[in-house]
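In this view, the complex is presented without one of its protein chains, the others remaining in place.
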Amino acid sequence: MNNLNMDKVGTERPGWSDLQLSSANSIKPGESNQSIDVRENQIVASVVDVSKHYGKNKALDKVSLNVHCGEVLSVLGPNGAGKTTLINILLGRLSAEHGTVSVMGNLPGELRTKRRCGAMLQVSGLPDMLTVKEHIELFQSYYVSPIAYTKVIDLAGLEEIQNRYSKNLSGGQKQRLLFALAICGNPDLLFLDEPSVGMDITARKSLWSAIAQLKNQGTSIILTTHYLEEADQLSDRVMMLNKGSIIQQGTPEEIKSRMRFKKISFTSEVPIQKLLSLSAIERVELAGNLYEIQTDKPVKALKQLFEMTDDISNLTVTGAALEDAFIQLNRSHETKSEESSDTSEVAN
Amino acid sequence: MNIVATESQPDLIKIYLLESKAEILKVIRSPGFTLPSLLFPVMFYLFFGVIFTMNAASMPTYLLATYGTFGVIGPALFSFGVGIAIERGQGWFELKEVSPMPASAYILGRVAVTFLFSVFTIILLFTIGAIFGEVRLQREQWLLLAVILTFGSIPFCAIGMALGLYLKSNSAPAVVNLLYLPMAFLSGLWVPINFFPELMQSVANFLPAYHLAQLGLKVVSMDSGQSVWLHIGILSLYLVVFSILALKAYTKKDKQ
């Protein structure tokens, strides 16, 4: 398995960004004949029927989930949905009240399990007076066959600050260091809890590219994030939690396709009142002279639109983004529920 | 090709060395924190044991053992008690916990810091005692005293560890000080125990610092005459009890 992973690190694939929108199929063609292990261990982590309560609050309610080899699974949900609880159960920091959990075929939290996992948690501070390099080298020593130091630095984008004390790092640099610590052991399963918090857009992009690269090498990744674009771009599979239950699961496309809406955007000088009068239009947003229209009858809406005015340019029609889906799904879920959505998630 | 990763082990010794090195570097690079805690017992000793001593002949030797005790239990309590509580507050402790770091490495790293502190404190105290206090001991006595003091900090590491795992990061320094300073006083680390009323002397019998100090004093034949095994026994008892408490806190899942 080690050797296998090392090999994978060596075989970098050009054009990996093409894979951003690829399907949830976790096993790439060509990898399947490299190792039997990979196929046999297709499921790297499984959660079956797991529940967890904090006092009266239900944090997880009979959640079942499989994480496949080489898959990026995004766990989405509002605060208190049970994301952190789920991650902590997978990390072995919390015990499940009900159901079974297995990670790499072992119990979560065991040392042999942990040696094959990497985790990036939300940490408010790290020991000030160690350099980036010392931190990474220390964490590397915990693993049997860590990624080469230079490779770690490269992946996490830390070349220029490797001798800086962690005290002097910016928020984004700290996140990159934590990312480096999570991946440095060449883990089979990587937990990323809000990895891009505090990063600027460039850093975020390079983080995404690093995650994608790891994924390509067969690393399974569990990601929680608030940045839906992140999930949309990286995930093979998205899981939406609310109030401890999985409300949606599938590839980003699947989720998006479950949406009735299309998005029509264009620039126009037409007053917004006129647009609101159109029957096929569900919702209109105006920013400057850029309109965004949501509709579940795009053809009818376009027809009505062109009937009303010629002042339309830069017209695009797109399916809904994951974010839209997320907002919509959550909204519908919340209206169903009469209980207030108290925060039942554990504070870190 | 089919090497099974779960069966191979990382180099434990290397982890221990790196972890200890990391802990030591952290401390060495924070002189603002390190120096005062190192110099505190030393200054105390210089003032009360050497300069304002009541009895130039025996006091420096007596207080060398007791301030030595004072000097080694401080780093043990603070490195473990406050250090762990702060890292827990930051979430750093959790990150280490979910990483494959062996728990033993974490403990060992902090023990290494404690020992380093102890050795520095002892060297400073011994130097002052020898030069200014005119303390004269046989080579074996110097060495034995140093060894007893250094290793005697281990039960206090356990106490610190339990405290660090139970206390909140913002209250830990205050609580540890509240235990450390009164315990030091009541154990006769500042003022010889026989200057106390009998009631206070009997209270001292329950304090681990008293027993470590007595072991040190035994080396210079200035102890109060109780059995070595009593001292070792009580120190071991503290070690075991607090190790169990710490282990309970550490292995307790569902931390809130």
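A few notes on this one:
Order of writing sets the chain letters: A and B. Residues in each chain are counted from 1.
Note that a residue touches a chain if its C-beta (ideal position, glycine included) is under 8 Å from a C-beta of that chain, and two chains touch if they have at least 3 such contacts.
We take it that contacts and distances are computed from a predicted model.
Taken from the listed names "NADPH-dependent glutamate synthase beta chain-like oxidoreductase", "ATP-binding cassette domain-containing protein", "Amidohydrolase family protein" or "Aldehyde dehydrogenase (Acceptor)", the protein name that UniProt assigns to the chain not shown is "Amidohydrolase family protein". The chain not displayed here makes contact, within the full complex, with B.
Between the chain not shown and the residues B:Ser104, B:Gln138, B:Asn170 or B:Ser202, the one that touches is B:Gln138. Contact with the chain that does not appear here is found for just one residue of B:Thr61, B:Ser79, B:Gln214 or B:Ser243, B:Thr61. Listed residues B:Val111, B:Ala146, B:Ile193 or B:Ile234: the one in touch with the omitted chain is B:Ala146.
Panel shows chain B; residues 17, 21, 55-58, 61, 119, 123, 126-127, 130, 134-139, 141-143, 146, 220-222, 224-225 of it touch the chain omitted from the view.
Following the convention adopted for this analysis, only the chains that are shown with their structure count from here on.
Chain A and chain B have Cα centroids separated by 45 Å. Those residues of chain A lying in contact with chain B across their complex are 1-4, 35, 37, 91-95, 104, 106, 109, 111-112, 114-119, 121-130, 134, 137-139, 141-145, 165, 178, 181, 185, 191, 346, 348. The residues of chain B lying in touch with chain A in their complex are 1-6, 8-11, 14-15, 18-19, 22, 25-26, 29-30, 87, 89-92, 94-95, 97-102, 253-256.
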